[in-house]
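Sharing a structure here in structure tokens format.
The complex appears here minus one protein chain, its other protein chains still in place.
We call the chains A and B, going by the order they appear; numbering starts again at 1 in every chain.
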Amino acid sequence: MSEGRRLYLDGVSVVFDGFRALNNLSLIVEPGELRSVIGPNGAGKTTMMDVITGKTRPTAGKVLFGETDLTRMDEAGIANLGIGRKFQKPTMFDALTVFENLELALKAPRGPIACLRWKLNGEARTRIEQTMAEIGLTERAQDLAGILSHGQRQWLEIGMLLMQDPELLLVDEPVAGMTDSETEHTAALLVRIAGRRSVVVVEHDLEFVRALGRRVTVLCDGSVLSEGSIDHVQNDQRVIEVYLGR
Amino acid sequence: MKHPVLILLLLCALALPARAQDAFTAGLTGLGTGFNQTAEAVDRLGASGDPRALPLLRALADGRLLRQADGTLLIRGDAGVQDALTNAAAEAAGAEPVRLNNRVRVALRGALGRLQLVSPDPADRQAAAEAVFRSRSAENVPLLDAALARETVPAIRARLALALAASRLMADDPQNKLLGVTALGATSSPEARAVLLEARATNPAIAAQIEEAVAAIDQRLAVRRAAETLFQGLSLGSVLLLAALGLAVTFGVMGVINMAHGEFVMLGAYTTFIVQEALRGIPMLAPWSLPLAVPAAFLVTAACGAAMERGLIRHLYGRPLETLLMTFGVGMMIQQSVRLAFGAQNREIISPPWMQGTLMLPGEIAVTQNRLWILVFSLVILGLTVAAIRFTRFGLEMRAVTQKRAIAASMGIRTGHMDALTFAFGSGIAGIAGVALSQIDNVSPNLGTGYIIDSFLVVVFGGVGSLAGTLVGAFGLGIINKILEPWAGAVLAKVFVLVAAMLFIQRKPRGLFAQKGRAAEA
């Protein structure tokens, strides 16, 4: 049934005190797919991420990751299934160094005892160093995350996402605060990842979405308004009305 | 032997007005001449129903009745010896106390009881009704009937009716017995129940009716117990409500955790004491010191609150754990200041007369006046708080600032100013709570310590940010506590309530009246 489906949202609704943040939302993301999600403010993009990652329980509907029902799991369980998330506002651990942030994110046993007995071996170090090179923070390895600039924080959080080695990456506004060249670098990175992993990118920056050049979903009022290539949705009359026309 | 008595009678006849020549004087015949004669005289005096017989028989019972050789009766009182008939001062020389034996004592007990029933002093009549109820004899029925017809004080009437019904139960004819059973069954008295149960063994013929009457009493007792438990619960709830209400504003609405809240309550109680002392010399105002203490306490603690918010708390916004520790330290210093200024011992607050005593509600439900007033007071203060938040400009701005600070600021509301006012408002309510609590708790420097944990549990249990939740939380915890008390004891009941509230909060971290939606997600 779920052949060819990495992520499957079916009729998902979320109601806060009468306000429908998500309204019968359905979405399918295939393995290896790179999907962009756009939509005006309050369209339900972040709520959708919250539902997938277990932060918010849906009022109705199904959320399947492969065969697994995500609505019954907590955030940690979902993350361990292989779903990684980058937040709109980059969030990391300011009291830890860049290296330590990445070390925490590195895929490894997560229990207290395992963490207590954890030894940083050569393989793990190599992975962390490779990632630091990828995100351009090698020089800052020993700096506390709290003193990084906004753009560097974006990169660090992307780095943490990579360390988790997830099957599905949920990326919320990855290029806010980045320079043009950094934005290009990010687009290339995401495209590269997408071959092996599924990636869902929420973004406001349409140029960035165009640069990704893949399938686009437009959300409005908590449900899918339009879906297709960037050219297709940009020419969709309804999309122009609610979003692009403004 | 009879000769002196005749002389006495003659003397009496001459000395007293004609109308006094009645059962009383006649009844005195033979008193003190021998045990049997004395007992008979006592019986006659008891039956006379004459109020003058009462002091005489009391003197006899206490061994203060003296008899002179000529038969004149004297009473030794605190003020000296008096003639028993004329009350004139008399010489006790040569007089002998009238002696008692068991027969006389038995007669005295009955006679005193009967005489007291008609005494002009209500306390006497009350005591007599008790005595007659305890002695329970069918002979008393006519007497009690008569007394009941005369009696006007409701409480004594109730006791008389009980005694009458109990005495009827001892009568020989079944008709009378049944009347007694019915009357006892109509009361809600545990004593009547005991009498009925006792009678059941000896009256198998009317056992069914007795069972029925006992069941009726049981039902009424259960209702009364429930009503009293409910009142005690409401009373405890009102105390919790008062203590928690200020916290519901400072913690619930503003999110500032103030561990010195209990000390503000304590300051309110001490303000009550200061107002009372200040007005002591002004006779016109002195009786009103308690009502006057309410605004005074509000102002004092509100000022303390405003100073604390501006001086200290605002530097720690967004750091609740630090705020908690800091305010705890402030509370400690306030407590120690009061201890040094007023001493560690309890200060006495005088309750106004209208707050003293016990009120009897229908169904013999006893309600202490001060607790009733505090219950009413707490609801009034809750109403005023809700009104201040809902319907005033201050409340509107306060809600605006706590909900969307930046937008409120952009609309010209001075947010810092509002923080200080809101915190002062909540602290002022704590002070008012202190005025009320001074009536039922010891006014000492650690008055507040006992309330802080309860208050926080009430606010969190009810749902942070909801005054309705605080109301339900306070009364809910109060009533549960009082329901548990009879079978768990006061301390364990409190422990159970604490544990239950903790478990509840763990099941529903947002409390009873949880705020829902996106606001709660933050």
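Quick note on the criterion: contacts are C-beta pairs under 8 Å (C-beta built on N, C-alpha and C of every residue); 3 or more make two chains touch, one makes a residue touch a chain.
Convention: contacts and distances are computed from a predicted model.
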Options "Cytochrome c", "Urea ABC transporter permease subunit UrtC", "HPr family phosphocarrier protein" or "Electron transfer flavoprotein subunit alpha": UniProt name of the undisplayed chain: "Urea ABC transporter permease subunit UrtC"
Touched by the hidden chain, restricted to displayed chains: A, B
Candidates B:123, B:205, B:360 or B:502 - the one touching the absent chain: B:502
Hidden-chain contact residue, picked from the options B:425, B:456 or B:475: B:456
Touching residue (missing chain; options A:23, A:46, A:131 or A:164): A:164
Selected from A:17, A:69 or A:94 as touching the chain missing from the view: A:94
Positions on chain B contacted by the hidden chain, ascending: 257, 312, 315-316, 319-326, 328-333, 335-337, 340, 449, 453, 456-457, 460, 489, 491-492, 494-495, 498-499, 501-503, 505-507, 509
Chain A residues touching the omitted chain (full complex): 53, 55, 74-77, 79-80, 84-85, 87, 91-97, 99-100, 103-105, 110-113, 115-118, 120, 125, 128, 141-142, 160, 164
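Here, only the chains that are shown with their structure count from here on.
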Computed distance of Cα centres, chain B from chain A, in Å: 67
